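Here is the structure we will look at.
In this view, the complex is presented without one of its protein chains, the others remaining in place.
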Amino acid sequence: MESGRNSAVVHEQGAARQVREAIVEIVSDSGEGAQKAGQSFATVCAKMGNGVWTVEIIPAEIKPPARSRAGASGIRIRFGSKAVTNMGDQADVVVAFNEQVLYGRIMADAFREGTVILLENRWAKDADEQIRDMYATAVEDFRARGLIVHELPLHEACLKYTTDPRLGKNMFVLGMLCHIYQLNLDLAANEVRAAFKKKGDKVIEQNLALLRGGGEFAAENLTYRFNVPAMPTRQDLVVTNGNQAVGLGVMASGMDLVSMYPITPATSATHYLAGVFQNLGGFIHQAEDEIAAIGFAIGASYAGKTACTITSGPGLALKTEFIGLAVMAEVPLVIVDVQRGGPATGLPTKIEQGDLFAALYASPGDAPKVVMAAATIEECFHMVITARKLAESFRTPVILLTDANLATGQTPYARPRVREDWMAAPIDQSPWPEGVTPYEWDPETGLSRRPIPGQRGGQYVLTGLAHTKQSHVAYDPRANQVGCEMRSRKFAALASTLLPPKIHGDDQGDLLVVGWGSTLGTIDEAVERVREEGYRVSSIHLRFLSPLEPGLAEIFGRFKRVMTIELNYSDPPSGFGGDVQSARRAQLAQYLRAQTLCDVDYWSITPGQPLQPGQVHGVIMERLAAMGVVDQRAAAAHAG
Amino acid sequence: MESGRNSAVVHEQGAARQVREAIVEIVSDSGEGAQKAGQSFATVCAKMGNGVWTVEIIPAEIKPPARSRAGASGIRIRFGSKAVTNMGDQADVVVAFNEQVLYGRIMADAFREGTVILLENRWAKDADEQIRDMYATAVEDFRARGLIVHELPLHEACLKYTTDPRLGKNMFVLGMLCHIYQLNLDLAANEVRAAFKKKGDKVIEQNLALLRGGGEFAAENLTYRFNVPAMPTRQDLVVTNGNQAVGLGVMASGMDLVSMYPITPATSATHYLAGVFQNLGGFIHQAEDEIAAIGFAIGASYAGKTACTITSGPGLALKTEFIGLAVMAEVPLVIVDVQRGGPATGLPTKIEQGDLFAALYASPGDAPKVVMAAATIEECFHMVITARKLAESFRTPVILLTDANLATGQTPYARPRVREDWMAAPIDQSPWPEGVTPYEWDPETGLSRRPIPGQRGGQYVLTGLAHTKQSHVAYDPRANQVGCEMRSRKFAALASTLLPPKIHGDDQGDLLVVGWGSTLGTIDEAVERVREEGYRVSSIHLRFLSPLEPGLAEIFGRFKRVMTIELNYSDPPSGFGGDVQSARRAQLAQYLRAQTLCDVDYWSITPGQPLQPGQVHGVIMERLAAMGVVDQRAAAAHAG
Amino acid sequence: MFGLKTDWSLEVLPRYFTLEDYEGGMARWCPGCGDHGVLAAVQRICRDAQLKPESTVSVSGIGCSSRFPHYMKTYGFHGLHGRALPVACGIKSRRPELTIWVATGDGDCCSIGAAHWVHAIRYNMDMVVMLFDNNVYGLTKNQTSPTSRPGSKTNTHPRGSFLPPLNPALTTLSISNVSFVAQTVDWNPVHVYATLKAAYEHKGLSFVRILQRCPQYTPKVFEEAQRDPSLMLLLEHEKGVQADPAGTKIYTNRTQHDPSDINAARQIASREDVIPIGLLFRDADRPRYEEFSSLGADVTIEEKVQALEKELDRFAI
Partner (left out) sequence: MFGLKTDWSLEVLPRYFTLEDYEGGMARWCPGCGDHGVLAAVQRICRDAQLKPESTVSVSGIGCSSRFPHYMKTYGFHGLHGRALPVACGIKSRRPELTIWVATGDGDCCSIGAAHWVHAIRYNMDMVVMLFDNNVYGLTKNQTSPTSRPGSKTNTHPRGSFLPPLNPALTTLSISNVSFVAQTVDWNPVHVYATLKAAYEHKGLSFVRILQRCPQYTPKVFEEAQRDPSLMLLLEHEKGVQADPAGTKIYTNRTQHDPSDINAARQIASREDVIPIGLLFRDADRPRYEEFSSLGADVTIEEKVQALEKELDRFAI
């Protein structure tokens, strides 16, 4: 690629270059429509048969000031010939509506040397001298950083088609990008039509003109032309983000009630459901707080209806006591925790995997429950269905962990083939069998059937106090021990039905990387790369955290070293000042050490953004170097 | 000892038998004053120089029905020639005001074959036939169980001194017991005078008469006469329960504010403080709920005042979110958790060590804090002082775990020599040094000094969002990582100041027992016994759980096996159905495995009552047998 | 209403329920505790209304009074301190056919549960909420409650508490969508029965504050009012509580109060010279949350599958 250093316009023609994948970003002030353009772009890619992953770039404020670093709003689209499972490394091409928003992305390490920036140049001639200066300084700085900046008169070019380029520029940019990446313009036009359907023909026409105009502009002014070959499949696909997938999963599981209190980044799952849930007879309760939200769901569940509550860290904290009650009284319940950065209010819109311990251990006393984590957007759908089934079969709360990355990422996946048996059966109102107690614990499995109000003869009083199988309050030593044991046996029973995790890569080798949650795609991609480079590295990814998937110690034993890679905080494995014992470990690593007694190593960080495959690749190479498998220089070069 | 099977009165004289210790219980319906008699008895023992430990026997209801199994109300006194650190094994002598309450104690495994029961016999002639039957059946049953029952006309005997024996019987019983155990009757008389001081001379006289009458009655009717030699010390002693000790510790640490919401078994600490705290200028805030209680304390602490909040499991659960805020914003705060049985409302008045995980891990995100556990009543006092200091020095919340056993147990200990430097210094209102940020983290230790409102130039905005050292909200990857790291480094710094735990017994051997919290006395006593029997067993007891005391792996390495003994739930170490990996372990064991990678074994139960040394002794013998150190039969005999 | 549940026709054999069918074992409250009488009244109402025990649910938080469900032979939910109302609302939300009795204490409802109190009033779901107001924390042994009178000597305020007590009826009357507020005293079984019956018959959330004696910890607070009935103000009205006159004839102090007049209701509720008993306010036409929340119960699984497929179509590419 040629750098267009001192020229706003690049003249050079040539055939499209074939690449396996590309990462494109569109960044703007909020309200300039970058996300809409990016989503249309991504949909066209997906329809053409490319693998796609999109990530929203969200500013912290509702309406951040224009042209500010923290105000970057936009989207990243990574698309490729094969399935794309994560946001990838640094961007290839970036369209920016002003220069300041690029700083937000630079701080997020989103660009590399050679990233092409297609930059709106109107600021160079702004009436405000300060703005002109900022612009000039920034462009110089970008170039010094090795970015390839093309200053383009986007605003001016749009004036041909609209009097208000601020509103139309996004479709112009879509046209540009379609040209650069050789996308089917008819498909893009369809997206434009769909997007503006409600605004009427005139608006549609204007935007179609902008779309075409953008394409022509790119053809005339830019030499970049790439082709990311698509591999269309016959399979039916859907494209959703993780929160929509959760919402769809709620419906597919036949849930009756979602009880929630708004909290980022979980709320959008409810926003989605709010429009459609009632078509399936479901109801969304927006409670006065998170405590009431879970209490309401527990009430509905006690009454035989299937219920879930959806929240994020601070909300999960408030539900701690009620989760303990659900454990104690064996109330089925699904709790979805869309993790964000913590602790406290933390990083509300950002990703972290910091709630594993809270999910496992928060409620005082012995409070076993199912804890699962979705690793992909598709799993956000399917795991809700599993969670509901487990909640009812095992008469237990189930915490399903997802995170901000899954919640706002979008990708195509196989359209679920809906099955009736996913859906909760209507509640049982047949008479309760005589002589059967409300907690008729099976002595082996701890399982019991629960009476539902309305069932004649099943009357019992649910209580959070220690109780016998009759649900009678009992304070004697034996009753409490039996209660604890029965509640625990259920998880041994569930554990015995789980399969060991699948190993990605060889069954044995030098290094096994263990992950959980949304990092699956990134880790697997990095492992793929080191494997291609000839290293004996494999990975596994856990979905069941409580009970834990079986066979781990045995698998771990087949690798020279085992390490987790996580998005949560840890001290360096050697501890600060070399105090290994008190080193605070990444959460899964700490947990696996206790469960398996294997010396599980770890690497984790809390950047508030998804891991990049290149970053993970670097970490793996470093560990291989420390093990003596690679030499240090090779690792350094890779990690660079 | 002779059994008095068919005789209400025992004639046989002889000198007092010398014993090293005795366990006495007085049980009655609630409101019959058994506790008052027992406390007086215990105080006399302590004053004479005996070691003493008392445990309250508390019914679940406020006013349980008379003569009911669940209604047992009373007290156990264990006293001996040496210091007594726990409630001991089965009772030697029991005074019971009716036969039904004894069943509650039998279910609690409080008696052994040969335990002497001095039983009120008026029920044998009750007007109500059902009562007569119940009485007769029970007495027969007790004898079949090997208890030595003496049916005594206590009620009738009291009629000589009072018209209402229900109110006076307790002092009569005190007199009886003083005679049996050769206690100084003058000291007992002083206790009676103190107890009824407010009721006037007439009442005092009547009760003194009952006291003497009881002694005479025992002299005439009972052959039992024991002597537990005392070893008076010169040391000044105080006798308190654990909650009073916490209250005294709050005052000794110069705390400004206790903010709480009533919850058993924590509230009595505040009841105690409520009477006296204001003499030290302190204030108790009874908040509208536990969330407000901690929020209020955090507010006061932010404003430079020293504050604590005292609660139990369900309350701790509700504080989860605010604890996360205190971690994030580095607000000093002491949180005392008087553990009770869980999960949920659980066993409100009973002991359990089930909140360790909740204390360590409940708040979502990375939320390091100090977690300490008091092992003795004396430590309940001293650890509050340490906790306050650590909270302020390390700008962190500190959770201090105690439990229902410590809270309601009473024992003498060295009177603290109050030091002024225990007390919080007055708040700093000098101008804030220019150029210093509100979180001027030391890069090595993470420590920083905090500005207090009123300090000129120190203005900053505390926030629960991710922030820089200026306390400015920051969402960039670097700022969040730095914040997490600085908050974590503080605990490495604290860890580096801790000493390894002292080993009770030899430095190396076959088995190391690890405990934490109120089980110290019991475990040490059991270990003492097995050591006397010639086994190579030692124990350590942890006070600092986060950060963990150093050197554990090294200590563990010197023993063939390491096991924890805890009062919380665990699956059998081999798991249900032999699934070791998914076995749910005792909480400390699980934690130590992760921290040390040693194969830490465990034994734990949730009876809602303290462990007995004999029980622990049996467990140890079993483990030694499993290791092949003792043969199985010997272990079984011991465990019996 | 009485014996005329709409689904009776479904029963092959009509069942007749006696008091025993609602009695769940000996109540473990202290002798003389006001809770006993309220329990008896509720059991009588259930019997008189021939409520099916299996379609009746009593819900509570934690406290002495919250032991209530254990003494009923219906379904029961004895949950967490302060959280009776969210649970009760959750039950009702999707099972509007169940009859719900909520037992809550002055600490449970007005202190730790205050947020839910405010919002449950606003949701106005059809249930009877009985506030057992003994002016104290009973179960935890004598701490100040938000309704304790100033100067109350409790274990947390041994020198006397200092804040004026909350007025639960008045506060409730000032929450939007309030539909029924009454007040009664446990020591008048006739009035308790009549008040709770009116509450049961009202469609919407019926909030009944019951002044409840706790001989254990607050033996004195209602002593005067008990001894001197003229300290009570009986609210009478044709639209009010219709108690058997034999049971209320001791109340010389009476007033006609139209329960549809909310301003008057607030004024009466705020009086400190007398204890008003009877119906303060009723509005049968307020929206009830279950009218919205229970929609969709008739959607079949097939319809659900169809609707879901339609949704998936929207995301299909």
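Every chain is named by a letter (A, B and C) in the order it is written, and numbering of its residues begins at 1.
To be clear about the criterion, a contact is a pair of C-beta atoms (placed from the backbone, for glycine too) under 8 Å apart; a residue touches a chain by one contact, two chains touch by 3 or more.
Because the structure is predicted, anything quoted here is derived from the model rather than measured.
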| item | value |
| --- | --- |
| In the full complex, displayed partners of the excluded chain | A, B, C |
| Selected residue (touches chain absent from view) among B:453, B:557, B:578 or B:628 | B:453 |
| Among B:128, B:164 or B:420, the residue in touch with the chain that has been omitted | B:420 |
| Candidates B:70, B:96, B:189 or B:287 - the one touching the absent chain | B:287 |
| Given C:57, C:88, C:115 or C:192, the one touching the chain that is not displayed | C:115 |
| For subunit B, residues in touch with the removed chain | 43, 46-47, 236-240, 244, 248, 251-252, 254, 256-257, 259, 276, 278-283, 285, 287-289, 291-305, 307, 321-322, 325, 412, 415-416, 418, 420, 423, 451, 453-465, 473 |
| Touching residues on subunit A - with respect to the absent chain | 61-65, 261-264, 267, 270-271, 274-275, 284, 286, 288-290, 314, 344-345 |
| Residue numbers in subunit C that touch the chain omitted from display | 110-115, 118-119, 122-123, 146, 162-167, 170-171, 173-177, 262-263, 266-267, 270, 286-287, 289, 292 |
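In this text, only the chains that are shown with their structure count from here on.
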| item | value |
| --- | --- |
| Distance between chain centroids, defined by C-alpha means - subunit B, subunit C (Å) | 39 |
| Junction residues of subunit B, two or more chains touched | 314, 344-345 |
| Multi-partner residues of subunit C (each touching 2 or more other chains) | 62, 80 |
